[in-house]
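The complex appears here minus one protein chain, its other protein chains still in place.
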Amino acid sequence: MPQMPEYPTALGASTPDKITLLGVDLAEDVMGEVGFGELAFWLATQRRPSPGETRVFEAVLAALADHGFTPTAITARLTYLSAPDSVQGALAAGLLGGGSRFLGVTEDAGRFLHEVLRATQLPLDAAGWDALALKTVRAQREAGKFVPGLGHHVHKQGDPRTPRLFQIAREEDCFGPHLELFAAIGRVHPQVLGKTLPLNGAGVCGAALADLGLPMELLRGFALLARTAGLIGQLAEELRHPLANQIFLSVDQNNVSVPPDPAGGTDG
Amino acid sequence: MPQMPEYPTALGASTPDKITLLGVDLAEDVMGEVGFGELAFWLATQRRPSPGETRVFEAVLAALADHGFTPTAITARLTYLSAPDSVQGALAAGLLGGGSRFLGVTEDAGRFLHEVLRATQLPLDAAGWDALALKTVRAQREAGKFVPGLGHHVHKQGDPRTPRLFQIAREEDCFGPHLELFAAIGRVHPQVLGKTLPLNGAGVCGAALADLGLPMELLRGFALLARTAGLIGQLAEELRHPLANQIFLSVDQNNVSVPPDPAGGTDG
Amino acid sequence: MPQMPEYPTALGASTPDKITLLGVDLAEDVMGEVGFGELAFWLATQRRPSPGETRVFEAVLAALADHGFTPTAITARLTYLSAPDSVQGALAAGLLGGGSRFLGVTEDAGRFLHEVLRATQLPLDAAGWDALALKTVRAQREAGKFVPGLGHHVHKQGDPRTPRLFQIAREEDCFGPHLELFAAIGRVHPQVLGKTLPLNGAGVCGAALADLGLPMELLRGFALLARTAGLIGQLAEELRHPLANQIFLSVDQNNVSVPPDPAGGTDG
Partner (left out) sequence: MPQMPEYPTALGASTPDKITLLGVDLAEDVMGEVGFGELAFWLATQRRPSPGETRVFEAVLAALADHGFTPTAITARLTYLSAPDSVQGALAAGLLGGGSRFLGVTEDAGRFLHEVLRATQLPLDAAGWDALALKTVRAQREAGKFVPGLGHHVHKQGDPRTPRLFQIAREEDCFGPHLELFAAIGRVHPQVLGKTLPLNGAGVCGAALADLGLPMELLRGFALLARTAGLIGQLAEELRHPLANQIFLSVDQNNVSVPPDPAGGTDG
């Protein structure tokens, strides 16, 4: 007879009179003692962050929590309109928009910087960072690719989140190589591209999360965690001042019937 | 020509050089200044909580973040195994298990207590709370219904989260009528039911969230927010020590083919 | 040592040289032999439907597949815009709108008729159906409730799907007690309500699915299956003639910042 498999975990476990989480007593040592951002960091890394790391991490979550009427926010509101019995469905539908395009820059920037740094001998001095950044921007340009985290369609003169997160990371001694490289890209890219683009907020968040040692594969996950709080805010506002039905009608009532287009097929 | 509809919001908004959230400057007044739990509360209520309210709220989130290998955790791991390119899909799939049965007690308890209190003249003294609780438990029993938040299949002698959350709420002056009624139910129910059941952690969380003035319709949403952090922890652990394939195989390799059962239909 | 659990199933199973589904050979007896609607029915009931049952079932699926720019369609398009790397996410997000309000009438009508019939001695003659329908509509009215499936905001003079599905069910000898009762409600309700409302398409679909013996708990599932095909159609059209970005901008560009409203809380 085959043996039952075992499933090891350092996360939640309980006995009749005690609950542990991450090896500590949930009721005594976590509840009332550990903030929610701190706990999220701890769960993801299995190490408790310092207060400075927590402050940087929570600044990132604040930067990503809500960006107004994004596709994810509209989707959560429409789904709640359509299935008000299922709050979990409305939140899940909203999060499903957190893919490559809208929430992906955070992950893309973090991974991109990480890849460059894997091939780099550290430490570097200021001139060294600028040289590395110059080489990096040139290589992307030659490959016909963008630098993730560079450019913003609204904040063309500078994204206010970027200098602020630089400042917080410096204050907390969390300004590591990913942020160094990202800042250097901000300084040198005009030499290569011939124009000055802003370092955007999503990108600086990716650099900061990478410097905090969070897992690369889950950088998008932290953007989604932040957005979950934002989507609850959207649903709470929807409950007070419903907009979703108006959004739905603004599309449905402006539909125009056109004939089928069998030749309209795309070509992969 | 019909007029374009307008969409008012107090949440995120931006101009070329400024981003506001909840009427304040995101970069200056939120990032680095507001913790993530505090921000989630603020987004949901549009009012900034006091430090004491934040502590109670974050204690609730800690209590609900991860309960080990729940269906939601298993689901998130299996979905990540199956579609590793989509972290948002794994988190969304996990959250979709946050329905009436596994994460619903928090909402059910909060709503139940809220309904009782709507029909009650406050304030009450200690004897008044016990009398109300007695009436409430009797009414449920006569209707053949359970009291939400009463009983636990593991913590039969008491759920360690419950006294701890009572204590934190008292320390922070957040022990309101929902917690009062819930505590009173804990004292008096043996008189009616003839046995002593524990007040469970999910239930006390619902009572505490209701006392904080969070919207009843979204109580489940806060359990889901907490669980999002827990699911990221599950995925991070899955990345280090993969278990999902073993879970999948333990089911698939123990399948037994049986003939179709056309008469097995259920009867609604 | 605990014994490994076993997992019986009549669905898909395979050996190195054979795949079975529902007890038959997938390659030889299903592929090329069984239509997709027929297979969906067979999977749900574990009995192969007759050609007539298949025709009624597929007529229901056709009636529910696509209703234009519904919240589910808009949601699928917006999610695809936002996360084009994840077709599964766009479809899942669309389906999550298939809850109580937009796709729920099919299930509500089927269950409602089923409940009435459980308490009824069959068979009935024409006068018997009218009497039962009259009693049913009166009971709903006295309880202050609507009759599911009665009324439509666009097709006020009659929903064209309803007589057509009646006709198809009669042609295929699938006009059972749920459709009988639904049709009778259509005849008698003006006597009670003082006005004539149309029997809507979603409702007649629920009645037809119930007469086919499909499981009550999953009636909504068949509406979702139909809608999956419709959402693929929406995404295919979005690929050819993108609209989602315009929908997003029509909301985002018409946002109006208003101050937070801490007193706006709802009251459960």
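Each chain gets a letter, A, B and C, in the order it is written, and its residues are counted from 1.
We adopt the following convention: a residue touches a chain if its C-beta (ideal position, glycine included) is under 8 Å from a C-beta of that chain, and two chains touch if they have at least 3 such contacts.
For clarity, every value in this text was computed on a predicted model and none was experimentally measured.
**Q** Which of C:Leu26, C:Leu134, C:Leu193 or C:Val258 touches the chain that is not shown?
**A** Among C:Leu26, C:Leu134, C:Leu193 or C:Val258, only C:Leu26 touches the chain that is not shown.
**Q** Which parts of subunit B face the unshown chain closely enough to count as touching?
**A** So the residues of subunit B touching the unseen chain are 1-4, 68-72, 74-75, 78-79, 81-86, 89-90, 92-93, 96-103, 239-241, 244, 247-248, 250-252, 255, 261, 264-266.
**Q** What subunit A residues would touch the chain not displayed?
**A** Within subunit A, the residues that touch the unshown chain are 4-10, 13, 20, 22-23, 45-47, 83, 85-86, 88-89, 92, 111, 114-115, 213, 215-217, 250-251, 254-262, 264-268.
**Q** Spell out, residue by residue, where the missing chain touches subunit C.
**A** 2, 5, 7-19, 21, 25-28, 30-32, 34-37, 39-40, 43-46, 55, 57-59, 61-63, 65-69, 73, 86-89, 91-93, 95-99, 103, 154-158, 160-161, 163-165, 167-168, 171, 201, 215, 217-218, 220-222, 224-226, 228-230, 232-237, 239, 241, 243, 246-247, 250, 253
As a working rule, only the chains that are shown with their structure count from here on.
**Q** Which is it for copies subunit A and subunit B: same residues on both faces, with over half shared, or different residues?
**A** Counting shared over all numbers used gives more than one half: same.
**Q** How many angstrom lie between the CA centroids of subunit A and subunit C, rounded to a whole number?
**A** So the centre of subunit A lies 37 Å away from the centre of subunit C.
**Q** Taking each chain's centre as the mean position of its Cα atoms, how many Å separate subunit B from subunit C?
**A** Roughly 30 Å separates the two chain centres.
**Q** Which whole number of Å gives the spacing of the CA centres of subunit A and subunit B?
**A** Spacing between the chain centres: roughly 24 Å.
**Q** Of all the residues in subunit A, which ones touch at least 2 other chains?
**A** Residue numbers touching two or more other chains: 2, 68-69, 86, 89, 92-93, 96-99, 103, 239, 241, 247, 250.
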